[in-house]
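For this depiction, one protein chain was excluded, whereas all remaining protein chains were kept in their positions.
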Amino acid sequence: MQNRPEKLINDGVRLDGRGADEIRPIKIEAGVLNRADGSCYIEWGGNKVLAAVYGPREAHPRHLQDPRKAIIKYRYNMASFSVEDRKRPGPDRRSVEISKVSREALAPVLMLEYFPRSSIDIFVEILQADAGTRTTGITAASVALADAGIPMKNLVSAISVGKADGEVVLDLIREEDNYGEADMPVAMITETGDITLLQMDGNLTEEEFIKALNFAKKGCESVYKLQRRSLIEKYEKSCSD
Amino acid sequence: MQNRPEKLINDGVRLDGRGADEIRPIKIEAGVLNRADGSCYIEWGGNKVLAAVYGPREAHPRHLQDPRKAIIKYRYNMASFSVEDRKRPGPDRRSVEISKVSREALAPVLMLEYFPRSSIDIFVEILQADAGTRTTGITAASVALADAGIPMKNLVSAISVGKADGEVVLDLIREEDNYGEADMPVAMITETGDITLLQMDGNLTEEEFIKALNFAKKGCESVYKLQRRSLIEKYEKSCSD
Amino acid sequence: MQNRPEKLINDGVRLDGRGADEIRPIKIEAGVLNRADGSCYIEWGGNKVLAAVYGPREAHPRHLQDPRKAIIKYRYNMASFSVEDRKRPGPDRRSVEISKVSREALAPVLMLEYFPRSSIDIFVEILQADAGTRTTGITAASVALADAGIPMKNLVSAISVGKADGEVVLDLIREEDNYGEADMPVAMITETGDITLLQMDGNLTEEEFIKALNFAKKGCESVYKLQRRSLIEKYEKSCSD
Amino acid sequence: MSEDILSEVRRDYIYRLIKNGDRIGGRKADEYRDVSVEKGIIARAEGSARVKIGNTDVLAGIKAQIGEPFPDTPDKGVIITNAELVPLASPSFETGPPNENGVELARVVDKGIRGSKAIELEKLCLDAGSKVWIIFIDIHILDHDGNLIDASALASMAALTNTTLPYIRYEVGEEDEALLIKDTPIATTCADIGGEIVFDPCLDEENASNIELTVTTNANGDISGIQKRGAGKIPFGDISQIVDSSRRLAGELRKKL
Amino acid sequence: MSEDILSEVRRDYIYRLIKNGDRIGGRKADEYRDVSVEKGIIARAEGSARVKIGNTDVLAGIKAQIGEPFPDTPDKGVIITNAELVPLASPSFETGPPNENGVELARVVDKGIRGSKAIELEKLCLDAGSKVWIIFIDIHILDHDGNLIDASALASMAALTNTTLPYIRYEVGEEDEALLIKDTPIATTCADIGGEIVFDPCLDEENASNIELTVTTNANGDISGIQKRGAGKIPFGDISQIVDSSRRLAGELRKKL
Partner (left out) sequence: MSEDILSEVRRDYIYRLIKNGDRIGGRKADEYRDVSVEKGIIARAEGSARVKIGNTDVLAGIKAQIGEPFPDTPDKGVIITNAELVPLASPSFETGPPNENGVELARVVDKGIRGSKAIELEKLCLDAGSKVWIIFIDIHILDHDGNLIDASALASMAALTNTTLPYIRYEVGEEDEALLIKDTPIATTCADIGGEIVFDPCLDEENASNIELTVTTNANGDISGIQKRGAGKIPFGDISQIVDSSRRLAGELRKKL
């Protein structure tokens, strides 16, 4: 692995030139796959993430069916070549946890009771990783759900915030994630201000935590606009076809 | 691992001061868990063992159901920290075999035909191990079954007997198990004298074997009394509540 | 592992004395097992292979059942002691692939539509391996299927062909397989000339490939005669019992 | 079916109680059940503790081994946290490798310890690049009546404060040494039931809730871990108040260590 | 049921088209869909390529590590090929370890590369018996519309030609070096549909066929791999003609590398 840079932040400027509360360039495209019912591709800084949605379809195996509502499956998966040291294929404890909290981050906006006995299956592939893959995945999955026409109350937007060189920073890059002091992924329903994912690793004072939370809110608002735009573009494109 | 003591038996006295046919201190408590239908905690020498019983409940997955009687599941499990060298979690070949023979040791006293399509599930956790864990487990499970109110013809009592420094000894401790010449776990229905578990590892002459069997019988009788007493205490306690 | 022999072919003579298009001694015996519905034992050069067939029987688990026809299961399995370096028990990627292509090699001759919802289960055990185990297995399985009385349009015969020391040779031995330039297992319905298995590892010019294919055809014809004879012998034996 | 109805009835009951400002057992919203900590009960383990919170019963054991460090942290020891949700503890627990709940439980406990730097990993290094202490924290759930994370985190920290590294047995020193503990992170969990926040939810309360928030705080009041669980959402504005309550309740639990 | 009827209707349609000398999309029997190759898109990988054949979409990534050689080939590097048929790409793909289709796919790609000696394994040896390059070819299927093998083999070769061995990162050299490629094996696959042979079958065509033949040919026209798949049979006489067409089509695909 590369060595720790001497400084992560120089005079308020981060390694990639951003300020503390700026986000990386984000490119969102909806409807990029043919087989899936809905899909989304995001390039977010150095992250390249693909999300696909299948369903609502019959939940299987049958004993998983819920007679009152649809179940959600969420699979976060890193491609072997997405990180510097090859990742062994298959789920590990980290991806099991991420899949769980991501599923719970999206559940609040889905009208699950419309589709009893069904399953809504969300697959997120991390093709290239550069910190913030779980929040990029949730953001992509949210667009893919909308692209699949799944009834939703709202979009969910997600972003990571954390601490590096003692400063609260929005949208960590890999170096800040590896050598920083805290990482806090957040997902929100931007319109209502409700939080649907909140995790924190590392150490934050209360003051830093409040600041981080506010940074995250601001970040999610930016992400939300890009998500909406990608869906509009997809709609316009499908109309013009 | 510690080294072999020079002698396991000195002038008929064992490392922990016992004679050949004496058993270690045993403390049995019935009904120690809240969620389980029946439970039992035993401290037996250095062993600390917890047994829980659930059922009769619907056997699942369904293809395991027997339309004529209940099935028994028995899971013997060592906690990672129960032994000197950390045990990796999950079943190994030893625990698979122990679970099988323990289940078969208890089956003869259970009225399984009363509960077709059901499962009686027995879980034994070895929290601390000091030789004789499988017999301690069977002894605890038997009490837990009674505590759960499962119809039983009798209690099953179990104890280990073996050979150390050329002498037949009852209720082996860890050093005698590791460095001795034979280990023979026995389970019995004390009232009828029927044997429900009999295994032997190591080497015994016929004469030694007969002696060992008689030691085991005597040991099971002592264990049986303690099992009964624990159930009476539990009953008295629940009446006085 | 032994070292590569200096030459695999000396003046047209192979290590075991054969010419390029000669096959090894083959001994086929049908109906060698009692429990299986059909079985076959083959010694083919240094290969010792046992095949058993069970079925048609109810396919299980049920979700595998096909309402229109029988499914085939095929399990190619090497005994741990069948090769010089002990093979770990259980399927590996090689045996998964061999099982698939072998199943597909036999499917064309089976009247699967006669047995909806059923399974025809084929088990092939490689007891000793000396190159050409998959083709020996298919050859044995074909006889075992006939021995089980499964309705078949034809027998399938199989043999391996390849290249060693630059020459196309029929029915490779282990040294030719390990140190040769190509291995091409072929299965055929000899009577119709249809190919049901064709794989090639290594490198062949077009000319060599055509030659190899013709060698394989000739080889399969010899194998077919031995398969038929084994079934006749079995029939005669069962009549004389 | 009757099982479903029963659990719905129970959920309704809990819900109505809480709406009335009441709670099973008469607890206040931010009141824990009885908490007991018993240390050093497993002689074979390097450290151990059993924690009961009401009827919830958790045993944590610490084992230490000598092993190699990770290649990217050659001068640091290793902590591995594992949770066994053994089927003895609950009819809903199954045999087999840890499912997502077990994995999450272990990881939340683990991250709290790491985030607070409670154990100085550098002190676990015996020979940089080749020989370090590997500390296994094994959490064994014995009886499940809700709030497993707080009980597990407390049991783990209690067991760590009770741990002696077996230098003699591994022939890497002449005396066994107590494991050095530099902070005492405490996890506190609350559930949102119909908009009301209650701490230390019992199992029936957990079943009536679809959102829980675990906040781990340090001796100095810093936050060293947060995990939102469950398929619900929390109003943005509620968070900081929960963190405040967590810090205060952690202070009380910390005294039990 | 309706699913079954639908797929039968589709099968019939394909079948009738082909019997009339026609094909979905108006393709000729030996005509590929549009093929695109995009190299170097994964910066974290030592090499990568994304290949689209019509709607089929495959990403191959190359990772290199330093490791030990196999005991029986102490002076050779190691190639490990793995395919992930992730459920994102098709409703018929499931989570879990590769099933027999995934295993076969990876092995057919692998054998084509080995058979052609496209990579000189001896050049991957750093220290005989102890230190060699291990090259992982990881194939990630993104969208499945048939003919996964050709797309996967092409993506793998394209990724290999794009690969740089990270000598500096592993501290085994002062400069990173491009992986040396000595041949360019290309897999071409045809399906037999009612006796007619069509190349580059799309998914509907694959479902209407019960036999496929993949032939891998080298730059010089040699054959470096064959695999018959599916529960059908091929007339002996058809084989050599298929091999001829394969060689010709491979020549065209090779230009895309």
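First chain written, first letter: the chains are A, B, C, D and E, and each begins at residue 1.
What we mean here is this: a residue touches a chain if its C-beta (ideal position, glycine included) is under 8 Å from a C-beta of that chain, and two chains touch if they have at least 3 such contacts.
Quick caveat, the model's predicted, so the values are computed rather than measured.
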{"item": "Partners of the unshown chain among those that are drawn", "value": "B, C"}
{"item": "Option from B:A20, B:M152 or B:I195 whose C-beta touches the chain left out", "value": "B:I195"}
{"item": "Candidates B:L8, B:V32 or B:V101 - the one touching the absent chain", "value": "B:V101"}
{"item": "Touching residues on chain B - with respect to the absent chain", "value": "1, 93-94, 96-97, 99-101, 103-104, 107-108, 182, 184, 188-189, 192-206, 209-210, 213, 217"}
{"item": "Contacts of chain C with the absent chain, listed as residue ranges", "value": "33-36, 46, 48, 50-52, 54, 57, 75, 77, 79-86, 89-90, 121, 123-125, 127-129"}
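Throughout what follows, only the chains that are shown with their structure count from here on.
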{"item": "Chain hops separating chain E from chain B, counting only touching neighbours", "value": "3"}
{"item": "Set of chains adjacent to chain A and to chain E", "value": "none"}
{"item": "Far-end chain from chain E, centres as C-alpha averages", "value": "B"}
{"item": "Cα-centroid distance, chain A relative to chain B, in whole angstrom", "value": "51"}
{"item": "Chain A-chain D separation of Cα centroids, rounded to whole Å", "value": "27"}
{"item": "Per-residue multi-chain contacts in chain A, two or more chains", "value": "none"}
{"item": "Contact graph of the chains (line, ring, star, complete, other)", "value": "line"}
{"item": "Contacting chain pairs - touch in the sense defined above", "value": "A-D, A-E, B-D, C-E"}
